[in-house]
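One protein chain is absent from this view; the other protein chains keep their places.
The block that comes next holds chain A.
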Amino acid sequence: MSHASFSASATSGVPALDIRNLEKTFHVRDNDVHVLSGINLTVEAGEFITIVGASGCGKSTLLRLILGLDRDYEGDVRVNGETVSGPGPDRAIVFQEHRLLPWLTAEGNVGTALLYSGLTRQEKREAIRDHLELVGLSAFATAYPGQLSGGMAQRVSIARALVNRPRFLLLDEPLGALDALTRLRLQDELKRIVANEGSTAVLVTHDVDEAVYLGHRIVVLHPRPGRIAAILPVPAAAREDRSSPEFVALRDEVLGLLGVESGKSAVRHRETETRVAV
């Protein structure tokens, strides 16, 4: 299904995501906080885009706008040529926290994404089973979120996002709250799953390694207001091997753009980090 739409949108030449001259301002009491400025981004179907930037650069806000949770902005956000008017089944999100409903089992939670899918009960059951298998949790279908580890719960929420076969997978620092080992393992799974499903993915992260390892292209954001500093293509070799020279070179380039020069003394490192945070 998603493969069909992939080729359809590819032949018609309409990009999967097209953001033009996006400006976003939050109105907090009497203050106006300019969070996103002059964002222009085009994403082709099937692409995996990673957005990296310091905290507070408006990464998550950008995802909310693509999802349609927030419609108060200037400019254009188009998905498959149509202006986003609200959440829809073509886009699914994985939040930083798993956000599973604690009173539903793993399969019940995955099922909440199929309520309006039009599938029969049997088809739903199969889709849920297939996607729990995809994230390696077949044995935990009837477990409650409280009985799962953080990594397992996040995998259930990935299954929930994928089960309705969205064209767009929006990932809001989905691995940020996990321990380092689980995070590395899930990065591999995520990459494999997104490639298999053929969906377009936009992943927001502050982990530069993750951005390089997962993305076809990296969007580097500068903060206050959030604006695009650079869009860098990721060489195939860098995506395959975390210790390849291509990976290291690109990671250093991104770190440099973020104002953090890697490989220098720790003191220098800390200085630049504080400069980024200010």
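In the analysis below, a residue touches a chain if its C-beta (ideal position, glycine included) is under 8 Å from a C-beta of that chain, and two chains touch if they have at least 3 such contacts; residues count from 1.
As a working rule, contacts and distances are computed from a predicted model.
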| Can you pick, from "Response regulator transcription factor", "Cytochrome c", "Sulfonate transport system permease protein" or "Fe-S-cluster-containing hydrogenase components 2", the UniProt name of the chain not shown? | "Sulfonate transport system permease protein"
| Of the listed residues A:Gly56, A:Gly75, A:Pro89 or A:Gly151, which contacts the missing chain in the full complex? | A:Pro89
| said: Considering the complete complex, identify which of A:Arg78, A:Arg99 or A:Arg125 is in touch with the unshown chain. | reply: A:Arg99
| field | Hidden partner chain, residues of chain A it touches | value | 67, 69, 86-89, 92-93, 95, 97, 99, 101-104, 112-113, 115-116, 144-146
